[in-house]
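Got a structure here, written out as structure tokens. Questions coming.
Note that one protein chain is taken out, while the other chains of the complex remain in position.
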Amino acid sequence: MYNFKNDYSEGAHPRILNKLIETNLVQQLGYGEDEYAHEAKAILKTRLNHPDAIIHFVSGGTQTNLLVISFLLRVHEAVISAKTGHIAANETGAIEATGHKVITAETTDGKLRPEDIAKVLAEYALAPHVVKPRIVYISNSTEIGTIYTLEELKALFLYCQSHQLLLYLDGARLGHALTAENNDLTLAALSQFTDIFYIGGTKNGALLGEAIIFNRPELAVDFEYAIKQKGAMLAKGRILSIQFLELFKDDLYFDLARRANTLAMSIASAVQAKGYTFLTQPTTNQLFPILPKKVIERLSLNYQFYIWKNIDSDYAAIRLITSWATDEEKVSAFIRDLQEA
Amino acid sequence: MYNFKNDYSEGAHPRILNKLIETNLVQQLGYGEDEYAHEAKAILKTRLNHPDAIIHFVSGGTQTNLLVISFLLRVHEAVISAKTGHIAANETGAIEATGHKVITAETTDGKLRPEDIAKVLAEYALAPHVVKPRIVYISNSTEIGTIYTLEELKALFLYCQSHQLLLYLDGARLGHALTAENNDLTLAALSQFTDIFYIGGTKNGALLGEAIIFNRPELAVDFEYAIKQKGAMLAKGRILSIQFLELFKDDLYFDLARRANTLAMSIASAVQAKGYTFLTQPTTNQLFPILPKKVIERLSLNYQFYIWKNIDSDYAAIRLITSWATDEEKVSAFIRDLQEA
Amino acid sequence: MYNFKNDYSEGAHPRILNKLIETNLVQQLGYGEDEYAHEAKAILKTRLNHPDAIIHFVSGGTQTNLLVISFLLRVHEAVISAKTGHIAANETGAIEATGHKVITAETTDGKLRPEDIAKVLAEYALAPHVVKPRIVYISNSTEIGTIYTLEELKALFLYCQSHQLLLYLDGARLGHALTAENNDLTLAALSQFTDIFYIGGTKNGALLGEAIIFNRPELAVDFEYAIKQKGAMLAKGRILSIQFLELFKDDLYFDLARRANTLAMSIASAVQAKGYTFLTQPTTNQLFPILPKKVIERLSLNYQFYIWKNIDSDYAAIRLITSWATDEEKVSAFIRDLQEA
Partner (left out) sequence: MYNFKNDYSEGAHPRILNKLIETNLVQQLGYGEDEYAHEAKAILKTRLNHPDAIIHFVSGGTQTNLLVISFLLRVHEAVISAKTGHIAANETGAIEATGHKVITAETTDGKLRPEDIAKVLAEYALAPHVVKPRIVYISNSTEIGTIYTLEELKALFLYCQSHQLLLYLDGARLGHALTAENNDLTLAALSQFTDIFYIGGTKNGALLGEAIIFNRPELAVDFEYAIKQKGAMLAKGRILSIQFLELFKDDLYFDLARRANTLAMSIASAVQAKGYTFLTQPTTNQLFPILPKKVIERLSLNYQFYIWKNIDSDYAAIRLITSWATDEEKVSAFIRDLQEA
């Protein structure tokens, strides 16, 4: 059985493990004050083309989301998310547990546009009997594999700015978005057209770790307190910074993501060649092909994946995910099995 | 400069890193469902002599404390801690941030005894105008290096049981407690005489990781939800379980802690030989010698450590910590420098 | 201008004010321990036909909802509500502010049925990545004026019981529901077929006050702590209990509600006579007639009410509310103006 369920089935890219070994006995300050953190942040700021950005490293995506959102909201404020957004759909009420409502908007492709936000603002106009929307949360790539274009992000950011809303981008799979074929965004553009975003490491080759970027330094003041308070400050913060140092000292981060995308696209081509369609347009390392249930059954004998959504009595959509670690031979085998099924 | 500030200045014990490399490309389920987790839990249950214990692995101590305490308390309930307890003194209001008061008790040695709890219960009798104490939080070894005896733990546990209180033990430095010279506690005894406790990995050779032990399985029902909600569920849970597997498959965990204690005791002997005293009795890998300020100044030229407490115009207490990774030659050098100072 | 905007535009029924004056200088214990509280609870228990019910009086509806729900839920649990439910639509994230998600279900009439709950349970099956539904929140009468039948309530309660869900009924306008023409529920039936509910005083003649009924006494243990903690325990609790004593010592509570309903029905008849329709079936003291905008404009010259929903370019729905205090002559005048408009 080979696992296409997700992009965190293996450990870390070997270069990361080697770097951990290489630095292992060098004494460092704890709690994020290690020298590797300073180095990694310097490199990232260059990539962001934003020397004043404030950067923090934490362990995971849900942790990042609850940290950032609860830190920036006042008691009566809320966050807007697509209904498919991770904070709305898959984080066990993490945001609500910090005291804030997640307002959801229906979308077809997992992306929020100014008109979605406008609709929410209209529905939440009866102050003070409703919460006050304050943050717009988006994901890139989204939870259903789609990506934002530069134009889309810019339009959304401008709308947010003109409505006193903060734009926060969840980059759990940012690498896959930025290396997609039709992508025209860069780290520097993200730094320019969001207020806060994070660069996901866990799903792109790190053992664990996400880099939170505050593009407006004034929003980050005192954020260290929150990191500690929510249990997100690792004593050995070096574990996180060393990984980001390795991922970004050259193009490893992008190379790993591109590889995952390429493998996904080869599967997507095979799906299309067989005449099957997709729930959402194949773009990054998450595919949602709609297959005959008999085919799904056959593939299930050798591969693990999620049955994502029932379509009708004969068809269902499945989710296939590739990663930096996906075995090319298994991809070829999967394609063969699909062709034969 | 050599760093005696803490026991998390280096990475991980080499055996742990090797194990991470060895298992790196084996596909595993995410979110704590990996095979290593099952293996590690089985080994720990044997050590605990408690086949029904429920075990979960998370990243750090503050995270563990806030997870366990907020999961077990109802809205009106509170936790009792020594004033020096980590949740009271060093976690940025992490418990209060989940909605609960931390009631503190003054102690001389960082340990809670039935009479301390009795005093709190008397002070918190005016229901419903005060919170209802429900959990007693203790640390072993304590934040000031002392340890509990079997008799002390038993007495406290019996008191808790007869007063509908849960006893929760923070084992961030449990290894050091259990390998101290005058210790008579075991993992099995802890499993018998506490309701919940955790075994700290971060401060004893792991990259990160703590093992939470619910001795009463009924208390652990649904705890996975809380782990996810608080951002503590790692996608690659294997990182935590592999480390505990390695630490407990033989006596590595205890060997590392014993080594730290031994080095600390050699420093302690040198301190005593010079006629200096201690803030608390040297027992584990945390020492609090009271030294002339001039001596402290001299030592500061070559070593990093915390000035813990001013005693008078001439003397102050410092904190020295040794670990599994402490360089023996640096310990010898420190002793020499102390003798000459 | 006469106000049909709501049922809390005036003070209290004169009998209540008289009772406050009559008892004014009798010394009483504070914080809900007054003799009137004991008396009022005894009367209510008789009405509920439930001598073991536990009853508490608090000030308002949002306060009641957040108190009950936050007290009964554990950190990872959530409440299900119709999208029109007050906790979802009109309480400024009060439930989320206590740490819990409100899961909403779309309905056409503001009422939840077992199939709505079943759908939510199916959507929230992926434990532990989603919250755990635990309370079903309904309102009677609903926020759009409809009511539950005995059969509907029973079916929902049985469904809840078989799925480990608590059923909680918001009775802000319970009097109006129980005195509606087609109603077949009683206080005793509510006590039998819900786990917790509250009897609203504020919108039916009291200055302020709601009576919370725990039908299962074990759920109410320690609830006083929560009342105090959330700032809902009045020093002069007598203010609340005296009012409920007066409302329920005979049938005042029901008489006042019936009067409001009767006046609403006379307006409803006039609306129907003119050939207009309603957004929801006129049943209690809240009416949602769909009127030509020109008619609305004309009526707005003499009456205050909410424009509830735009229907199309010519029509809109308005909300009219009558109460115990509504002036009959103003109702007649309104009907006349409507007929002439």
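We call the chains A, B and C, going by the order they appear; numbering starts again at 1 in every chain.
Methods note: contacts are C-beta pairs under 8 Å (C-beta built on N, C-alpha and C of every residue); 3 or more make two chains touch, one makes a residue touch a chain.
Bear in mind that the values here come from a model prediction, so they are computed numbers and not experimental data.
S.K.: If I consider the whole complex, including the chain that's not displayed, which of C:Lys132, C:Arg238, C:Arg258 or C:Arg319 touches that chain?
M.R.: Hidden-chain contact among the options goes to C:Arg238.
S.K.: Looking at the whole complex, which of B:Lys19, B:His100 or B:Arg238 touches the chain that is not displayed?
M.R.: Final answer for the missing-chain contact: B:His100.
S.K.: Check each of C:Arg74, C:Lys228, C:Arg259 or C:Arg319 against the chain that is not shown and name the one that touches it.
M.R.: C:Lys228
S.K.: Have a look at C:Ile43, C:Leu150, C:Ala189 or C:Leu208 and name the one touching the chain we're not showing.
M.R.: Checking each option in C:Ile43, C:Leu150, C:Ala189 or C:Leu208, the one touching the absent chain turns out to be C:Leu208.
S.K.: Out of B:Leu17, B:Ile54, B:Val75 or B:Ala226, point to the residue that touches the absent chain in the complete complex.
M.R.: Only one of B:Leu17, B:Ile54, B:Val75 or B:Ala226 touches the chain omitted from view, namely B:Val75.
S.K.: To test your reading of the contact rule: which positions on chain A touch the chain that is missing from view?
M.R.: Residue positions of chain A that touch the missing chain: 31, 70-71, 74-76, 98-99, 127-129, 131-132, 222, 224-229, 233.
S.K.: What residues on chain B make contact with the chain left out of this view?
M.R.: 75-76, 78, 89-93, 96-102, 126, 128-131
S.K.: For chain C, which residues touch the unseen chain?
M.R.: On the side of chain C, residues 2-3, 5-6, 8-12, 14, 17, 20-21, 23-30, 59-67, 91-94, 97, 202-203, 207-208, 225, 228-236, 238-239, 325 touch the unshown chain.
Heads up, the rule we're going with is that only the chains that are shown with their structure count from here on.
S.K.: When chain A meets its copy chain B, do both sides use mostly the same residue numbers (more than half shared) or mostly different ones?
M.R.: same
S.K.: Return the distance between the CA-based centres of chain A and chain C, expressed in whole Å.
M.R.: That gives a centre separation of 43 Å.
S.K.: Provide the C-alpha centroid distance between chain B and chain C, rounded to the nearest whole angstrom.
M.R.: Once rounded, the distance between the two centres reads 50 Å.
S.K.: Let me have the rounded angstrom distance from the C-alpha centre of chain A over to the C-alpha centre of chain B, please.
M.R.: That gives a centre separation of 34 Å.
S.K.: Can you list the residues of chain A that touch 2 or more other chains?
M.R.: 91-93, 97
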